[in-house]
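Let's look at chain A:
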Amino acid sequence: MANSSPSTGRFAQVALGLALVAALAAVPLVAPRAVTQDLFGILTLLVLAMNWNMLAGFAGLVSVGQQAFVGIGAYFMFAAVILWGMDPLVGVLIGGLAAMVFAVPMAFFAFRLHGAYFAIGTWVVADIARLLAGQWKALGGGTGTSLPKGTTKDMFGVQWVKDVLDVSSAAAADAVTYWLALVMAVAMLVASYVFLRSRMGLGLQAIRDNMQAARSVGVDPTRLKAAVFLLTAFGTGLCGALIFIQITRVTPDAAFSVLDWTAFVIFVVVIGGIGTLPGPIVGVIVFYILQRLLADYGTVYLIVLGLIGIAIMLFARRGLWGLFTDRTGIDPFPLRHRPPAAPKS
Partner candidate 1 sequence: MIWLDTLVQGILLGGLYALFAAGLSLVFGIMRLVNLAHGDLIVLGAYLILGVMHVTGLHPFVAVLIAAPVMFGLGWLLQTHVLNRVLGDDILPPLLVTFGLSVVIQNGLLESFSANSQKLTAGAIEAQSVQLGPISMGVMPLLTLASAVGVIFLLNQLFYRTALGRAFRATSDDATTAQLMGISPSRVFAMATGIALVVATVAAMYLGTRANFDPSIGPARLLYAFEAVIIGGLGSLWGTLAGGIVIGVAQALGAAVNPEWQILSGHIAFVLVLLLRPRGLFPRAND
Partner candidate 2 sequence: MTALLDIAGLTANYGDFQALFGVDLMLNAGETVAIIGANGAGKTTLMRGITGIVRGRGKMELDGTSIASLSAPEVLMAGIAMVPEGRKLFPSLTVEENLLIGAHARKVAGPWNLNAIYDLFPILKERRNSPGTALSGGQQQMVAIGRALMSNPRVLLCDEISLGLAPVIIRDIYAAVPKIKASGASMIVVEQDIGQALKIADRVYCMMEGRVTLTGTPATLSRQAIHDAYFGVSA
């Protein structure tokens, strides 16, 4: 390539990225609350999308049951606050851990199924989780429950933000959850990048492309896939719990909604470019624009989204990002670089 030296290019990318993150971090300081809330929605959707992309796009595990982890994250965060009197942010951590714990038996079951059967198997398990949540009488059973008034006001860091910025408690709570979402998104992005370029990440992509070849170079596909399944369950659970701090009310149908927490996420990833690192980011932007444009048309919006998803799969399988890299030959995030010469065995 006749580019400027790779290290300069890398440096420019990192600088640009840091500037973007800094600008996003400043949003609650300068923009109205509605903007912060909107961006919170976008960032959490992005986190869910990156998790699903890692699962389906890189590990080849097409799950339609991610709503299980969002719901479990939300329910255990509520339990931590309401039943065990903890801080909501500790509840978020507990929610993420609970989702990961649930992922163990779920993996044990769903990994017996392959391909499309894995997809519906995870869906069934998520439905089981939804029905069980409806039996959790302490959290309102089928009708659900709300966070007690003032919960977010007392949340860790809110008082401090309120004093420093001189804003209402509600705005301070929005800012804290927003920053957490931003941290999650950045952490997930960096972790994905580092992981995918690591030996294990390259192994994962090798598995996706050729199971036998991966085995022959000493990657244990099942263990690696199981690890990705558990870690993305953790990430999805954390994100779900955080989302429901904002929503403040939980019901089985809302917390375990296949449409909100899995279908949208799938469309975001497919439109942006499944199996590409920037895909979810591109997808989330397109998704948001579409939502804005079609906000007044209700269900038409979902129909359009479904049709776009179908069209992408028919005509451009690697999504908008794939189209971009194919047309321009530019790929700022090359994952498929050849690893340095393999050590002689």
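What we mean here is this: a contact is a pair of C-beta atoms (placed from the backbone, for glycine too) under 8 Å apart; a residue touches a chain by one contact, two chains touch by 3 or more; residues count from 1.
The candidate set was assembled so that all candidates are chains of the complex that A comes from, given by their letters.
Being a predicted model, the structure only gives us computed values, none of them experimental.
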Scan 1 or 2 and return whichever one touches chain A in the complex. 1
Please name which positions on chain A make contact with candidate 1 in the complex. 56, 62, 64, 109, 112-113, 115-117, 119-121, 123-125, 127-128, 131-132, 134-135, 142, 258-259, 263, 266-267, 270, 274, 298-300, 302-303, 305-307, 309-310, 313-314, 317
